[in-house]
Each structure stands twice: as structure tokens, then as C-alpha cells.
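All protein chains of the complex are present and in place, except for one that has been dropped.
We call the chains A and B, going by the order they appear; numbering starts again at 1 in every chain.
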Amino acid sequence: MVFEPFEDESDFEVLADKLSDPDPAVRRVAVMDLADTADPEAIPMIASAIADESAEVRLQAAIALGEFDGLEAATALCRALQDSESKVAQAATDSLSELKDPDAADPLLALTSHENPKVREGALLGLKQLRRPDALANGIEAMKDPVAAVRIQAVGVVGYLKAEEALPALIACCRDEDPDVRRTSVGALAFSKSSHAKDALLTALNDEDWAVREIAAEVLGKFAIGTSIDPLIALLDDPYWQVRVKAVRSLGKQRVVAAVARIGAQLGEPVSNLRKEAAAALGEIADRSALSYLENLVNDPDPDVRKNVRWALTQIE
Amino acid sequence: MPIANTPTTVPVVVDEDKCIADKGCTVCVDVCPLDVLRISDLTGKAYMKYDECWYCMPCEADCPTNAVTVNIPYLLR
Partner (left out) sequence: MDDLRAGLNEVDCDLLVIGGGTAGPMAAYRARKKNPNAKVILLEKANVKRSGAISMGMDGLNNAVIPGHSTPEQYTKEITIANDGIVDQAAVYKYAQNCYGIIEELDQFGIRFQKDENGEYDVKKVHHMGTYVLPMPNGDTVKKALYRQLRRARVLISNRYMATRLLTGKSGRAAGAIAVNTRTGEFLVIKAKAVIMCMGAAGRLGLPTSGYLYGTYENPTNSGEGYSMAYHAGAKLANLECFQINPLIKDYNGPACAYVAGPFGGYTANSKNERFIECDYWSGQMMQEFYNELQSGKGPVFLKLNHLHKDTADHIEHILHTVERPSRGRFHEQRGTKYSEQMIEMHISEIGFCSGHSASGVYVDEFARTTVPGLYAAGDMASVPHNYMLGAFTNGAIAGEHAIEFADDVDFDDFDDAATSLEQERVLAPTRRDDGIPPNQIEYKIRRLVNDYLQPPKVTAKYELCQARLAEVRHDMETQMMARDAHELMRSMEVASILDCADMAAFASLYRTESRWGLYHWRSDYPGSNDVDWKCHVLLSQENGVMTCEKKDVAPYIIPIGEDEKDAYYKQRITAQA
């Protein structure tokens, strides 16, 4: 007896019939089968299901299009993004974030000023990964959006494009009223090596939100901050140890000898993560003035602290 | 020696009102890496036939109608 040992080849005629079945559950299964073919021929058929009368079928189609890429899939997803059912729109947003083909950006660019903020948010999320230079203007415009969630996605688009001309807009967003927008914007400054970006980061070290201060301290570690280190050293008084960890780490990377005593003081902190990072930073700075601090910690109860102390001592010697 | 049928409570539960296996859906059965789900001849709905579960959840995550729930096997709970 002979049997077929391989997965079925896609039979689009059969699937087309199922897609016009009166039973929405059957249409739904057809959409899943079409997605499984992974064949671009399936895109127009799935796209037609975006207009199905059943929300369940539309939902399945929005999920299925995430398996494809390019202009045609993006156009259909843009329709789904405007669906009256929020679950369909959400699925379209998720699928848009999977796009990679820059051609897919065209229909998205038209939606960044749509009246519905969810649509604007989804369109910007999709645009981010595509890194199309002509999306920069849309991104900068949307950074002034009244809805914070939209502004976060706009910062994403602009941050991925790493364009110096967007710097004023990004810096403005570092003063946004919403802490998540500020945090994202501060993170997005990492690409720039300009003094404006550095100043914005130094300002962000005094942000009222600890997570913003934390990321600012981290990003500053990547800059040549030269003489402006005092605000970073001042951060060692921060009430949040998580912020101090980042400050310590960046001071270590910058090999700031002037900070040795202040970093050494962190070695007495009860949180072992902080002691560990402080020891590592003293090793990176590798100044003899750190010896007295480190030698006190050779017998720290925490093995990771001890290891970093040992390492730091070898760096100094 | 005769074989006994020892009862065991199985971790995967299917909501028959939501399940569309009778409409041609086989997603949960397909995606189970241990192949322990089947579609019942009696009801046309999916069910767990063998208690050999890694509670890995593709059956639940991939089910288009959210009909499947994976519980933690009792022995581990």
C-alpha cells in the first residue's frame, strides 16, 4: 500500500471554496490554512477576509497577515487597524510590528495623523522596524501628539533612524510630562555624540522619575563626558540603589579617578549588587587610592563581591 | 497479565462550546509535541487522550477560539 508521506501542497481552489463557506468557523479555519501555506499567493485571499462580516474571521486574518510581509499585506493590515472591533485592531498592531520590508511603509505613513490614537500608535509601531528615512517627518510630528502612547511610538521611529536633525525634537521629549516618554527619549539619545545630547542627559540625571535617572546614568557611560562628571558623581546620593548602580558603572567606564572615594563609600551598602558594581568600577578606574576600600572587602559574605574585589585588585597591581 | 485502567486527572481541558474541531480545525492536535490530543469521534471536539503532558502550552496559545486550558499536572502542583 502506498501513502503520501509529505505535508500537503497548498490547494488554493479548495481553500477559496472554504473561504466563502456560509459557516464563519469554516472560513476561519480556511484563513489559518492559508497562513500555513506561507505562499505570497495567499495574501490577497487573506486580505479579502479582512472585510469578512464575522469579527472572528477578521481577527484570524489580521493574525495571519503577520506571517507575510510587503506592501500588499501592510495595506490589508492598515484596514484591519481601523476595525471597529478592538481585538481585530490589536491583532493588526501586533502583525504590523512583524513587518520588515521597507515597501510596507507606504500605507502606514498615511495613518500617523489618523483621528483614532490607537491607529496612530499602531502605524508608528509598524514604521519603527522599517527604518524608512521618509518616516522621520511623521515621527517628529507625532512626537507632539496629545496621547502619550503615540508619542512613545513616535520616539521609537525617530530613535531607530538615528538622525542628528531629529535631536531637538528628541531633546524636547526628554522634558515630556509622561515619564515613559522621557525614559524612551533619553534612551534614544545614545546614538548621538553631540554636546546637546550630553546636556540633555545631564539634565535627565535630575529627573523626578528614578527609571529616567537610571537610563540617563547608563547612557552617559557611552559618552565622552569630559569635565561634566559632577552631576554623575552627585547621583551617588540617589535614594534608589538601582540608579546608583548605573552611575557607578558609568563612572567606572569613564575611569573617573575623582570619583574613587565616593564609589568606595558604596562598598558599605547592604545591597550586594551595588557593592559588586562598585568593586568592578574601582577595578576599571585602577587607581591606587582605591586599595584601602577594596582590601576591606576581601572577605565580603557575597562571592560575587569577593570575585570583583579580587579582579579589581589585580587591575590596580 | 490483565491490563487495568487506572484513573488519572489530565491537565488539558477543552471548552466544547468554543472548540471548532468539528469545523475542520486541528490546530491543538497538530501542535502538541507529545501528540496526546485527539478529536473525539463522538463529539467532534478535541480532548486529551493520553496523560503525557509537558504543560508547554502551544495547544492553548495557538487555539484560535481560546477553547483550550492547560493546567499544571496534579503531581507537580
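To be clear about the criterion, contacts are C-beta pairs under 8 Å (C-beta built on N, C-alpha and C of every residue); 3 or more make two chains touch, one makes a residue touch a chain.
Only a predicted model underlies this, so the values are computations on that prediction, with no experimental measurement involved.
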item: Options A:P5, A:P146 or A:G226, residue touching the unrepresented chain; value: A:P5
item: Hidden partner interface residues of subunit B, rising order; value: 1, 3, 30-35, 38-39, 49-50, 52-58, 61-62, 70-73, 75-77
item: Where the unshown chain meets subunit A, residue by residue; value: 1-3, 5-7, 36-39, 67, 98, 100, 128, 131, 155-156, 159-160, 162, 184-185, 187-188, 190-191, 210-211, 240, 242, 245, 271-273, 280, 301-304, 307-308, 311
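Note that only the chains that are shown with their structure count from here on.
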item: Whole-Å gap separating subunit A and subunit B, where each centre is the average of the chain's CA atoms; value: 36
item: Residue ranges of subunit A in contact with subunit B within the complex; value: 18, 23, 25-26, 28-29, 32, 56, 60
item: Parts of subunit B lying in touch with subunit A, wherever the complex brings them together; value: 20, 23-25, 27, 64-65
